[in-house]
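Other chains dropped; remaining ones untouched in position.
Labels run A and B following the written order; every chain starts at residue 1.
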Amino acid sequence: MGKRFGILTSGGDCPGLNAVIRGAVLKGETVYGQEFVGFRDGWWGLVHGEVMDLDRSVVRGLSHQGGTILGTSRFGPYQEPDGGAENIAKVLDRLDLDGVVAIGGEGTASASKRLYEDGINIVGVPKTIDNDLDATDYTFGFNTAVEIATEAIDRLRTTGNSHKRCMVLEVMGRHAGWIALYSGIAGGAHAILIPEQPESIDQICAWVTSVKKRGRSPMVVVAEGFKLPEMSDAHSTKGLDGFNRPRLGGIAEVLAPLIQERTGIETRATVLGHIQRGGVPTGFDRVLATRLGMATTDLIADRGWGQMVALRGTDIVRVGFDEALANHKTVPQDQYQEIRVIFG
Amino acid sequence: MGKRFGILTSGGDCPGLNAVIRGAVLKGETVYGQEFVGFRDGWWGLVHGEVMDLDRSVVRGLSHQGGTILGTSRFGPYQEPDGGAENIAKVLDRLDLDGVVAIGGEGTASASKRLYEDGINIVGVPKTIDNDLDATDYTFGFNTAVEIATEAIDRLRTTGNSHKRCMVLEVMGRHAGWIALYSGIAGGAHAILIPEQPESIDQICAWVTSVKKRGRSPMVVVAEGFKLPEMSDAHSTKGLDGFNRPRLGGIAEVLAPLIQERTGIETRATVLGHIQRGGVPTGFDRVLATRLGMATTDLIADRGWGQMVALRGTDIVRVGFDEALANHKTVPQDQYQEIRVIFG
């Protein structure tokens, strides 16, 4: 009866990946006598059979270590020439592995679902720093990103106040504004701009001007995926000033000069970038990741292929790939509107 | 139609209290035209009619500020000579206040319930750094405490390893071990000791010895309320070494010498103490506190007296005082057992 499993981490890295791996190995070994290997660089390692041993000594001290010791990539399991369920089954057979734990985001879950339907023993652990997976209340990494962004706002606020400037901070969030929403609320931002909700440059400037009139320095937090409705596409700001301006840098670098031109308030942009996804995870993310890793060992012991582990309230539950992928979790209108009323 | 309300903070302080106040004032003013005053030093200010104005300018920048600008105390609303619902009703009348928002823990909720039953318009916001209120998935302040304790473990680990010592860290948690559990998991502790679960000194030493044999330095996290079953009462360690030893300092200071004597491993105690409840709240706690504060304004606008706001999953909900007080939220056996299997 197979007790050997392979773990992979796929897509963008997140603080907490190593804690998932550690949680699975520690509990799996101790409780179920499971053995683990790690596939290198995501699906690439699975497709090519490139593995590293994962035992108690390897995962020692991993819970506070950012990134993933397995490496990650954007390589897909059906990618030619060696991908596909048939070849993967051979790899698993050759490595004497009974199943796969795929830690990843929406793309990873979709691929996992297809592999599962094609007969591969596979379970999933949800991972997205943007927190946009509907299967789970929170994804690990998100909390760390929010804390980093919040600290950045705290820092920008004092320099903004000293110079009476408007500060614009761009945080991650291509399709969902969770990091912007949470860090913006935490940091007391005067406007929070998210992909889910267009706001006109006039509205934004109205908020900024209102803050300034109260004698304060405006703080705007914007998710990278926010689009001005005036922007004809992601790569220009056409319509705002009558000609196509090439979009370089982030949306903060588009917004800052527009705000300055229109309000007359000196405005500076900061793009937080990759530091949001690196480094020591928060305690919250380590706990969540460890619990998910431990619950995964129960799931594979039960041969619960085709499912993911997820957080609901304070419980770790199981969700089918189908259900997990049914909805994209964006910021609900009512939650945004509740905070929007105090902007400005 | 009354739109004036008083806010008080009672019991031990928590990071996030100020964010609750700020959230309530900002939304209440903007959406409902509510006005707020703050009672000074908890119930004392309500009983004695000592208030400060709370408006937008007062709550400016409060979300990242620890403690409570209102002050707090352990004074109770029925405390003689001026306490009691009748007198409090007069105070509210004199101050032209339509209701009370009481931010506090179990004691505060009990007192609020009694006041409500005695005819006072009162709602509650749950607050306990120990996270032991069943009404809500998490209480604000808890997350900050966990992060502080986790960082302490990270620091203790390197000094423990360098000296090959066993390190014992005592964290808060008189009746519930949530901070110990979460920070212990996050920090990769080799044993976590909580009030809910007695563990014998033999068991603890077995874990410590096992870690040492693997060449690592044991890390033990203990909640202040943990008791050795051998201890005849909270103030002695009688039975362990045949005579009553006076219990001074925290439980960590009891455990460390016992571990050292029995295992021969040099052992050091650290009592984290008050730094767990002070200072800048985490982003998570600021968001939770702000959301609770904002939801409170809806509750009082609806005249939902006798209820508290609470977190369920990712939603802010309402819970009656009765329900909120029905159960004390301790660490469930299965959640403790799941992590206990990997101790040592």
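Quick notes
Operating definition for what follows: a contact is a pair of C-beta atoms (placed from the backbone, for glycine too) under 8 Å apart; a residue touches a chain by one contact, two chains touch by 3 or more.
All of these numbers come straight from a predicted model, not from anything done at the bench.
The complex is a homo-oligomer: every protein chain shares one sequence, and counting across the whole structure file gives 4 copies, of which 2 are shown.
Assume only the chains that are shown with their structure count from here on.
When chain A is fitted to chain B on its Cα atoms, the angle of the rotation, on a 0 to 180 scale and to the nearest 5, is 180 degrees. Note on chain placement: the centre of chain A and the centre of chain B lie 30 Å apart, centres being C-alpha means. The touching residues of chain B, when paired with chain A in their complex, are 22, 26-27, 30-31, 60-61, 63-64, 137-138, 143, 146-147, 149-151, 154, 157, 182-183, 185-188, 216, 280, 282-284, 286-287, 290-291, 294, 312-314, 338-339, 341-342.
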